[in-house]
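The other protein chains are all here in position, but one chain of the complex has been omitted.
Here the chain labels run A and B in written order, and each chain numbers its own residues starting at 1.
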Amino acid sequence: MKRKHLLTTKDLQPAEVEEILQNARSFKEVSEREIKKVPTLRGKTIINLFLEDSTRTRTSFEIAGKRLSADVINISKGGSSVSKGETLLDTAKTLEAMNPSILVVRAHESGFPLKLSENLKCNVINAGDGSHEHPTQALLDLFTLVEKRGSVKGMKVSIVGDIAHSRVARSNLYLLKTMGAEVRLVGPASLMPSEVESYGTEVFYNMMEGIADADAIMMLRVQKERGGLSSFPSNREYARFYGLDKNKLAKCRKDVLILHPGPVNRGIELSPDVADGKNSLILDQVSNGVAVRMAILYLMGE
Amino acid sequence: MKRKHLLTTKDLQPAEVEEILQNARSFKEVSEREIKKVPTLRGKTIINLFLEDSTRTRTSFEIAGKRLSADVINISKGGSSVSKGETLLDTAKTLEAMNPSILVVRAHESGFPLKLSENLKCNVINAGDGSHEHPTQALLDLFTLVEKRGSVKGMKVSIVGDIAHSRVARSNLYLLKTMGAEVRLVGPASLMPSEVESYGTEVFYNMMEGIADADAIMMLRVQKERGGLSSFPSNREYARFYGLDKNKLAKCRKDVLILHPGPVNRGIELSPDVADGKNSLILDQVSNGVAVRMAILYLMGE
Partner (left out) sequence: MKRKHLLTTKDLQPAEVEEILQNARSFKEVSEREIKKVPTLRGKTIINLFLEDSTRTRTSFEIAGKRLSADVINISKGGSSVSKGETLLDTAKTLEAMNPSILVVRAHESGFPLKLSENLKCNVINAGDGSHEHPTQALLDLFTLVEKRGSVKGMKVSIVGDIAHSRVARSNLYLLKTMGAEVRLVGPASLMPSEVESYGTEVFYNMMEGIADADAIMMLRVQKERGGLSSFPSNREYARFYGLDKNKLAKCRKDVLILHPGPVNRGIELSPDVADGKNSLILDQVSNGVAVRMAILYLMGE
């Protein structure tokens, strides 16, 4: 694989995905060693341009880069001249002129990483853009499912919540279908994307119907900061219909795998006992995130 | 020594303290070399989770970690998803899942590092929690006194100011007593902790009585941001009773050592001439802070 950009999971081929997963397996082992460091990207510069607040994704990319021995530069919106009226494309072009190997970008604007890839020569990784895509999240979710079950081929995966506004849902939907899983979308009609029928997936408005025989359930974060819940009178009301608690879980498959991209709104989309319970893979996802991002940085930056 | 967490100075044994001081002496020498770097923690990840503003402590830990060749990750409250409604314990668990060797944590909430130590598997260092403890500050203060006098055994140390709200006072009190110093607490009755009598130390409400024959005076910072002075009509009034200026200093021992954890409110707890005077060890404390933190990171992270 020699890929220039990672903007979406839509254009990923199965062979390429397998290569990422295979490398991630090796790199996961690096993070479990005493000496969590390999010289792979020594002398390369990775810039994390995070134009939206983030802890886990930014930290995950930073740790991934440093464990590969790259020089990692963090730029966040606060404290930068991003507030000085320059266009964001100019900011990115400026950073590119400093010769980074890879620009990792999170942006509020859907499509901003694509715009960068069309205007820059350096490699671009989309670390989440608006309500569009979050491809590394989907890849780490896939890695986590494959780690547990060997393959997602034929696996029934239900994605639950605010599908319309979720970049995590969109990236997972494309990738899971590419890798042979059967995806179901679950949520209120008001939070389904208008183009949902073109996805060729089953859509459920009743949660239990959508998750009862699922092999895995991906609970989406309620994006309070992006106003995704305006159609619900309250968080409690949302939780009652589309949150996962032990009562709903009791009616699912015993070995159902539960994922969540974090940060979790405890008591809204997930009850605390389910978030911390034995079916939950939330912390595995985080650990695997470092490994998967090491694999991606390695395959793109080398 | 193989200690898992450093949360308080209360449970430190003299032998363990001596080991920290001895290692700090070697590491101080590293910071004075041309090449200020040793490979000790190469391939280890240290996460600085600073949930309160800080320059000196965060920078001190960052420099200490980097001089030991660790990968150091800074996370501050601004620009992180700490604002996204996730619980702080979830944030910490997420970070732990990325396999750091040590989590250094500063928090507004007293007891938060203890809570982390009970819920996480990685090593936790308390870098200051609310008005509870600040053990690395006490250890660097001790190092500074021992460097000047050889030992604190029998030394008279007066801690002056807002004792009730000071994590620095609390950590120093425990540690100094363990190491054989005679501690005196000096301050207004309204700023003495309610349990002060249980400490078994002398308490002085008149400053000169409390510091007249002291070998060392630790001036506490007036924590304007934590409302510690609500009982005083003005800073000037506070300074008159409990600030240290050249007039009060003239009535102390000639060779009295003056410490302050910084940042100094010049003109409130210390007059500028005293802060910059020959008795002041304020900048020695800062230099020694790097060395002591290198020792602690080394002993815990190795």
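Keep this in mind: a contact is a pair of C-beta atoms (placed from the backbone, for glycine too) under 8 Å apart; a residue touches a chain by one contact, two chains touch by 3 or more.
None of the values given here were measured: they were computed from a predicted structure.
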| item | value |
| --- | --- |
| Touching the absent chain when the full complex is considered, from B:D53, B:E118, B:E237 or B:D255 | B:D53 |
| Selected from B:A212, B:V286 or B:L299 as touching the chain missing from the view | B:V286 |
| Which residue of B:R67, B:K93 or B:R167 touches the chain not shown here | B:R67 |
| Contact set of chain A toward the excluded chain (per top definition) | 42-45, 47, 71, 73, 75, 78-87, 90-91, 93-99 |
| Absent-chain interface as seen on chain B, which is shown | 31-37, 50, 53-56, 58-60, 62-63, 66-67, 76-79, 224-225, 262-266, 283-284, 286-287, 289-290 |
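In this text, only the chains that are shown with their structure count from here on.
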| item | value |
| --- | --- |
| Chain centre separation in whole Å, for chain B relative to chain A (CA means) | 39 |
